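Then we have chain A:
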Amino acid sequence: MVDVQFRFRNDEAVNDPAVTVDSFGEQSNASAVRIEPGDDARKLLPFLGRLKLIEVNFPAWTDGRGYSSARVLREAGFEGELRAVGDVVIDMLSHLRRCGIDSFAPDHALNEADAKAAFDRWENVYQAAADGRDAIWRKRHG
Partner candidate 1 sequence: MYKYDQYDQQMVDTRVAEFRDQVRRRLGGQLTEEQFRPLRLQNGLYLQLHAYMLRVAVPYGTLNSAQMTALGDIADKYDRGYGHFTTRQNIQYNWIKLEETPDILADLAAIEMHAIQTSGNCIRNISSDQFAGAAADEVVDPRPYAELLRQWSSFHPEFLVLPRKFKFAVIASETDRAAMKLHDIGIKMVKNAAGEVGAQFYVGGGMGRTPMIAPMIREFVPLDQLITYAEACLRVYNRYGRRDNKYKARIKILVHELGKEEYTRQVEEEFAHLLGQDIEPPIAELERIKTHFTDPAFEVGAPDDLDLTDPDFRLWVERNCHTHKQPGYSVATVSLKPVGGIPGDASADQIRLMAQLAKDYSLDELRVTHAQNIVFPHVRKADLYTVWKALDEAELSTANLDTVGDIIACPGLDYCSLANARSIPLAQKISQAFGSAEKQSELGELKLKISGCINACGHHHAGHIGVLGVDRKGVENYQLLLGGSEGADTSLGQITGRGFDEDGVVEAIETATQVYLSNKQGEERFLDTYRRIGMAPFKEAIYG
Partner candidate 2 sequence: MKILTGNDLKSGAVVWWDGSEWSKYVNSAEDVGDNGDAIIAREEGARRVFSAYVIDGERDANGVRPAHIKERIRALGPTVRPDLTLKPGDPDAGNWVI
């Protein structure tokens, strides 16, 4: 099991083992699930209430389906931990945050200073997304 390197939540860390989306339906007790790039995140929507952790796997960071999965889950009201796992790279950290990811367990630990710079990089953003930040257009018009 890979360690969580960054976490932006105040509740207790969830360490329940994550099951696959396919096996999730049968394991009604599971409280953690892992979404692969090809999985339809919307299959989980009926069960969000009992899920504490959803891992979004990035086997390669250049496959961006996980960004949509994360936003779809947040838009549906998921408030549990949304964790990026796999090939998580420094340069995408702030964009993952914007899509609603709030914990990070990269396969290879990231340089702390570079990661901090990346999280803090964008003081303003052009779009509304899943992180509740005000887009620039909202700041312009109140």
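Candidates were picked such that all candidates are chains of the complex that A comes from, given by their letters.
Note that in this section contacts are C-beta pairs under 8 Å (C-beta built on N, C-alpha and C of every residue); 3 or more make two chains touch, one makes a residue touch a chain; residues count from 1.
Given the structure is predicted, the values throughout are model-derived calculations rather than measurements.
J.: Looking at the complex, which candidate is in contact with chain A: 1 or 2?
T.: Result for chain A: touching candidate is 1.
J.: Tell me, which parts of chain A touch candidate 1 in their complex?
T.: 37, 40, 61-65, 67-69, 71, 75, 89, 91-92, 94-96, 98-99, 111, 114, 117, 121-129, 135-137, 139-141
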